[in-house]
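Right, one structure below, let's go through it.
Shown here: the complex without one of its protein chains, the others still in place.
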Amino acid sequence: MLATTGLGIIRGERAVFTDIDLAVEPGEAVVLRGPNGAGKSTLLRILAGLLSPTVGRVTWDGAAIADDREAHGRRLRYAGHGDALKLALTAFDNLAFWARFEGTPVEAVDDALDRLGLGALGMLPAGVMSAGQKRRLGLARLALAPRPLWLLDEPTVSLDAASVDLLAGMIWDHRAAGGMVVVATHDGLSLPNARTFVLEKAA
Amino acid sequence: MLATTGLGIIRGERAVFTDIDLAVEPGEAVVLRGPNGAGKSTLLRILAGLLSPTVGRVTWDGAAIADDREAHGRRLRYAGHGDALKLALTAFDNLAFWARFEGTPVEAVDDALDRLGLGALGMLPAGVMSAGQKRRLGLARLALAPRPLWLLDEPTVSLDAASVDLLAGMIWDHRAAGGMVVVATHDGLSLPNARTFVLEKAA
Amino acid sequence: MDAVATFLAMGGYAGFVWPSFALTFAVMIGLAVASRRALRKAQRQLELLEQSRPARRARPGKAA
Amino acid sequence: MLTRLANPTRFLRLADRLLPWLGGLTVLAFIAGTVWGLGYAPADYQQGDTVRIMFVHVPAAWLAMFGYSFMAIASFVGLVWKHPLADVAAKAAAPLGAGFCLVALVTGSLWGQPMWGTWWVWDARLTSMLVLFFLYVGYIALWSAIDEPERASKAAAILALVGAVNVPIVKFSVDWWSTLHQPSSVMRLDGPTIDPSILWPLLVNAIAFQLYFVTVLLWRMKAELIGRRVRALTLGLAAREA
Amino acid sequence: MSAFLALLRRDLRLAFAQGGSVGLVIGFFVIAATLFPLASGPERAELARVAPAVIWIGALLATLLSLDRLFQADLEDGSLDLLLVGGTPSSVVVLAKCLAHWLSTGLPLVLVSPLLGLLLGLDPVGIVMLVKTLLLGTPTLSLIGAVGAGLTVGVRRAGILIAVLILPLYVPVLIFGAGAVDLAALGLDTGPSLALLGAVLLVSLPVGTLGAAAALRLAVL
Partner (left out) sequence: MSAFLALLRRDLRLAFAQGGSVGLVIGFFVIAATLFPLASGPERAELARVAPAVIWIGALLATLLSLDRLFQADLEDGSLDLLLVGGTPSSVVVLAKCLAHWLSTGLPLVLVSPLLGLLLGLDPVGIVMLVKTLLLGTPTLSLIGAVGAGLTVGVRRAGILIAVLILPLYVPVLIFGAGAVDLAALGLDTGPSLALLGAVLLVSLPVGTLGAAAALRLAVL
């Protein structure tokens, strides 16, 4: 279980947010909302261990994630603004690299591509894909192997309606299997039974 | 008036789309829709003169834009996937550069910033802004000086609900003054009386 | 025998003359063979593709 | 002629008709020139048998220079008249020119060791040849760095033309530079007028090299044209199933 | 004209801003030129002999290192699209960017070169000639470099590709530039070298501007 206590962060000599207490249980989805600049991306990076909070701490089953960042890394999947693709490699090779890097069997790659409707594009270099196709290829990592915590920063950007539904379905399956999701979004990614957590604009 | 006849383009030796006939009258808004990879961004770049179609032509009041790209450049505003910001410069300086570059008086910059709710952030370097704030700063160029044709590629990406309404309002004012808009979007940017143009996935 | 030996000796400059010719022919034959091979490969791929137009997954990258 | 050949299929058909003849002639000319040059041409009274290196060195040097001119002209035709075969021809010629350039450099070097006592001097002619080789390398590198053929061909054409403007300047600067520092310290290459007994096999070999150039150029152009079609089909196929 | 000035001004500001390139270019130039005596041993007479070569090559490599961002940064953030579609001829855009590049790279190099000449034991006559040749030669480096930068914009590993494309084209500038300093040291006439450097600059002004403008139009396609 992921929890934060009294989280606050100062960036550029201004408090982005203070005193965030957030707990995510298995099977739960939290949707981060708030105006631009409220700190949604910042919070997700803190939860991923990519950024250290100025005050407060993030814990997993009671243990601070800062004590063992690598173990924390192995239980989460983070999808940020970048798609983490090498444009010179094919879709398949891009995904296969991430599979090998995390020790997942490469066989999972074909399924993951199919899952995101990219089966036919496997041998296309990522460089010629459209914005939404690239985004889907980036999200295909989620389907490689199960990990308990998904942290998604505006995952629906550039996706068409069909792909948004696909993603919603993947999140649903993930939660059904006991996974947790924290997702920042502005638009209508509708997740049933999701808890909304609103970040206000700091003063 | 902007019109295309029999527009088609081959990218990577594959036809992205063929036979696009599209006409935009003053005051009209066209919303481009279609699945990922259908060619919305490609079409917008062609309309801007940034890409040459393989077949067909784009005309403005009957004259091909390819004959005088510079004149065409002076009557349009294009907002693509990038925000065209220099992260080291402040919001004000960024916008002031574009104003000078196109010959608009620099006085217009403050108004444009206010228009997009960035009045208070004028002296902040663009580099520390959040995704949505950057996007708004990019869109602030639209408010610099009137130009008849706006070409917007997924302008609402990363914008919060309030900013989306703001943008819709700007588009409305622009059309009321006789301007034209072509906008590609996946989500719910609702423009009253807009015509929807659907690009199908090429065969 | 002698004629062959003197010919091969190249007036004492065998170490310069023969490598020159060898390199020249190696480069030219190498380029020719590589070009032929690229041509053959392209032709084969084209045939394959034209035969199996409606085939499920075309993955030339894997085959190569 | 040019406009009729603009059609790639017609070009391919013509090339198929020509190629067997060209290939045969190339082999014959090579055999004739090499046997004549190695076996029958007399050794030079000064240079001894090293003079035989000339039979490969000089034609290679000529073709290296010819190759770049060919590329530059083809690039010009491609850019200005948008002739669809021009950029294919320019691309196909580059590795050939680079190969000949390499051969000229290495054989010259192998000739220089016995004649001048060193593998390399910074003589004007050698230096400008080296620069030419680098221009070839840059041209090939640019082609391979850009994936889209349409864009790569235009970019490479611009480079070839800028290079073509520069080649005379390079040549001139190098002449001026090296004669200044080293007035005729190395042997002049324009020594005694060449004897016909050497000139003839040299010319035969030069023709052989030229025939080789045309033959392999046609193979490479064919391969490139077919390769583009393959690429089109695979991309089209992949996208259709999406 | 206002577009030209606006772009010039912006690029200069970015170059001179915190984290900008000017200080770094000078630093690189000075370090690269001082590495040479470290690697070759400190004999003074010999150093002075190769000093023009070392300084000229240092200037050339410093220019090169700063070239790969010339258009790349604008491409990545989307500015290039707007610069090219803004109704200003693309050759004007290129010219403004080249001038800014020279003012923020070439000119600072010229200004510190006497110091390096002194460090490497060049005599006053040589130093004066060094400054003169660099002043005539560095704009050419920016202009020819712009073609390479334009051709490689948006290409992976652009930095080193530019180097390979452009260095052979730099040969004449290098030969005339460093050669003139050698001549001056020997007390010979340097008039022709300087005239030739000027001629090369005049040729590269149109070739560089038009070539780079054409290359850029390709890049955004």
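Per-chain residue numbering starts at 1, and chain names A, B, C, D and E are given in the order in which the chains are listed.
The rule is short, and it goes like this: a contact is a pair of C-beta atoms (placed from the backbone, for glycine too) under 8 Å apart; a residue touches a chain by one contact, two chains touch by 3 or more.
The structure presented is a predicted model; accordingly, all values stated were derived computationally and were not measured.
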| item | value |
| --- | --- |
| Among E:Ala3, E:Ala32 or E:Val153, residue touching the chain not depicted | E:Ala32 |
| Which residue of D:Thr34, D:Thr127, D:Ser153 or D:Thr215 touches the chain not shown here | D:Thr127 |
| Residues of chain D in contact with the chain not shown | 118-123, 127, 130, 134, 137-138, 141, 144-147, 174, 177-178, 181-182 |
| Interface residues of chain A (partner: the chain not displayed) | 48-52, 69-74, 76, 78, 80-89, 93, 97-98, 100-103, 138, 141 |
| Contact footprint on chain E, counting only the chain that is left out | 19-21, 24-25, 27-28, 31-32, 35-36, 38-41, 46, 49-50, 52-54, 56-57, 60-62, 65-66, 68-69, 73, 76, 155-157, 159-161, 163-164, 167-168, 170-171, 174-175, 177-179, 182 |
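By our rule, only the chains that are shown with their structure count from here on.
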| item | value |
| --- | --- |
| Chain whose average C-alpha position is farthest from chain B's own | C |
| Chain whose Cα centroid lies nearest the overall Cα centroid | E |
| Separation of mean Cα positions, chain E and chain D [Å, integer] | 31 |
| Distance from chain E to chain B - Cα centre to Cα centre, in angstrom | 36 |
| Mean-CA-position distance for chain C and chain A (Å) | 51 |
| Residue numbers of chain C (touch at least two other chains) | 57-58, 60 |
| Contacts with two or more other chains, residues of chain E listed in rising order | 156, 221 |
